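Right, one structure below, let's go through it.
One protein chain omitted, others in place.
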Amino acid sequence: MSLAFLIGPLAIGGIAAVLAGIISVVDSIVNNYGECKIDINSGQKSLTVTGGSSLLQLLAQERIFVPSACGGRGSCGVCKVRVLSDVGPILPTELPYLEEEERENGTRLSCQIKVKDDMDIEIPEELFNIKEIRGVVEEINDMTHDIKEVRVKLIDPPQLEFKAGQYAQLESKPYGKIKEPAQRAYSMSSPPHDRDHLEFYVRLVPGGIVTTWTFEELQEGEKIRLIAPIGDFHMRDTDALKVMIAGGSGMAPIKSIVLDMWEKGDTDKPVWFFFGARTRKDLFYTEKLKEIESKWENFHFIEALSEPTPEDKWDGEVGLITDVLDRYFKGEMNTNGKPMEGYLCGSPGMIDACIAVMTKNGIPEDKIYYDKFA
Amino acid sequence: MNPPPVNLAVLLFASVFTSNILLANFLGMCSFISISKDVTSSNGLGMAVILVLTVTTAVNWVVLRYVLIPLGLVYLRFIIFIVVIAAVVQVLEMVIERISEALYIALGIFLPLITVNCAILGVSLFMFIREYSFVQTVIYGFGSGVGWWLAILALSTIRQRVEKAPVPAGLKGPGITLITIGFMAMAFMGFSGMLQVQ
Partner (left out) sequence: MKMSPTLQKAQENMQPGEITGDGFLGDDTRPLVDIIEADEERFQALGLSFEEVAEQLTRLLDRGREGLGEPITVDGRWLVKVDEARGFLPCPFEDGIFRKITATVTNRNNQTTVLVSQLSLHLLGHHHFLEGRGSSFRMEPEAARDVLAR
C-alpha cells in the first residue's frame, strides 16, 4: 500500500510548522526587549527591569508607586512622569491629558509608555516615600450603620512614618464574581504617633468593590496589603485659625490631624472642627472629641445635624453644614482680621459648597486644603 | 511553469489600473465597503494591503515553486496560501509594533483584518494561474496593492461628498456605496480595451 496519500497532510503540517517556527522566532526577537535600565532623577535611583511592559507597571514592580486613578487604562491622566529620553511620538491616547507645556518638556502618561530601551525619567521626591505594607486586621468596629472602623497592625514594615491627613490605598482580594484585587484610597484616621498601626473609616458604597469587600468579606485576623502614605493633605504649620470640616467618613484625616496636634502640644492656635451628618445615628467618635474640647481651650468641636428626627432629641446645631458654618463665621468664630486656613474632607459636593462659604467669609482659595483624589 | 511574455512596466500599469483587483475582479469587497467610511483609515488600510500583498504573493510563489510543484501537491495551494498569508500578517504585525508604535496604533485593527481579505488570496491564485515568474509576481503583487489602495482612497473621498448629498433613506450607507462602486467599475471597464493581461 503506497503511502503517497500522506505526503499532502505532511506537507501542510510541515509548512505550518515552519511558519509557526518563524513566527515564534520573530516573536522572541521582536518582543524580547531584554534588560532595560531606568535612571530616575539623574542618578538618584537606578533600576534594571525586563522591558515590554508599561512604565507604570514596571515602576510598581520595583516598589515605586506612581499614582493612578484608573488602574493604568489611560483614562485619568494622573500617572504623569517626565521622560527625558526619546520614547517615540506622543500617542493619541496620551494627547487629551497633556498640556502644551507638558508636551514640550517630555511629560508622558506612564501607563501608555512601553519600556523597550534604557530611559531617563524624573519623578517627584514624595513618590519614593510610598511603600508597600503588609498588615493584619486587628479590629473591625461598627461606627454607624454604614461606616466601619478598620484597625490594622503593621507587620512589614512594622512601623510607618506619615503626616496626619495622608491616605493609603487598601487592596481588596477576589470575592464573589470579582476575580482580581482592586485598590481604593482611604484616609488614615489614626494619628502618626500610633506608629505600628493604621486605622481607617470605610463607608459602604453600594456596588463599591473594596467597601463591599470590607463589609462582607474582611475578617479580624486577616492579612492585607496596603500602599502608603500618599497625598499632600496635612496641617500647615502656621498660626492661622484653622477651620476644619468633615462629613461622614471624611472625619478620618481630620481626626488624625486633631489627635496629632493634641499629642504634640500644638495647641496655641484656634481650631474649629465642624462635623456634619443627617441624623444622630450618623454621628460617631463625638464623645472623645468633646473630651478633648474640654481640655484644649483653643479647640472647638461643633456637630450639626441636617435632618434630626424627633426621636433624636437633638439640641445641638441644626441645618446643612454650609449654613452652620456661615453662621459661625459671622458669629462665634470671631475671625475679624485673623489669617485663616480651611481643611475639608468629604464628598465632592460638600467640598465645593464649603469652599464657596469659606471664600465668601474671607479664606483665600489657596489656603483651603482638601484631598484632590476625592 | 511558463511565464507569459509581458513587459514589466505594462504589467505594473495593468495591475494598478486596467485589471484593478477591486474594480475589475471585484475582490476584497468587505473591508473596501466598511472601511471606506473614513479617509484616514482607508489610507492606512490601503498601505497595509500594499505591504501584505507584495510580501505574501512573493512568499507564496517561493512555496509554490520549491515545495508544492516538486511534491505534486499543487492541489493544496488553497490551504497553504491561506496559512502563509495568516503567518505573514502575524509577523508583519509584530515587526511593525516593534519598529514604530505610532504606526502600529494608526494601522491598528486593519493589519489582522487583512488576513480575511479575499483579494490577498485572489492575487496569489491569479499568480499561479498565469504562471508568472518571480519578478513578475512581485510586480503583480505590488501593483495590485497599489490599485487596491487607490480604489479605496477614491471611494472614501467620494463617500465623504455623497454623505452630504440628498440620498433616499433606503439607499443610505451600503446601498449608495454599492451603486458608487458599480459606477467606478464601469469607468475602469473603459480601460479594458487598452492593455490586457488576463
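Details
So that you can tell them apart, the chains are marked A and B in the order they are listed, and the count of residues begins at 1 in each.
What we mean here is this: a residue touches a chain if its C-beta (ideal position, glycine included) is under 8 Å from a C-beta of that chain, and two chains touch if they have at least 3 such contacts.
Computed from a prediction, not measured in an experiment: that's the story for all the values here.
For the options A:G71, A:G106, A:G316 or A:P339, the residue in contact with the chain missing from this view is A:G71. Taking the complete complex into account, A:M350 is the one of A:L109, A:L259 or A:M350 that touches the chain left out. For the options A:A11, A:I123 or A:A185, the residue in contact with the chain missing from this view is A:A185. Of the candidate positions A:R82, A:R225 or A:R278, contact with the unshown chain belongs to A:R278. By the touch rule set out above, chain A reaches the unshown chain at residues 69-71, 73-76, 93, 174, 176-180, 182, 184-185, 203, 205-209, 212, 247, 250, 278, 306-307, 320-322, 347-350, 353, 371, 373-374.
Rule of thumb we're sticking to: only the chains that are shown with their structure count from here on.
Contact residues on chain B toward chain A in their complex (touch as defined above): 63, 67-68, 71-73, 75-76, 79-80, 83-84, 87, 90-91, 94-95, 97-98, 100-102, 105. Within the complex formed with chain B, the residues of chain A that make contact are 7-8, 11-12, 15-16, 19-20, 22-23, 26-27, 30-31, 88-89, 91-93, 114, 116.
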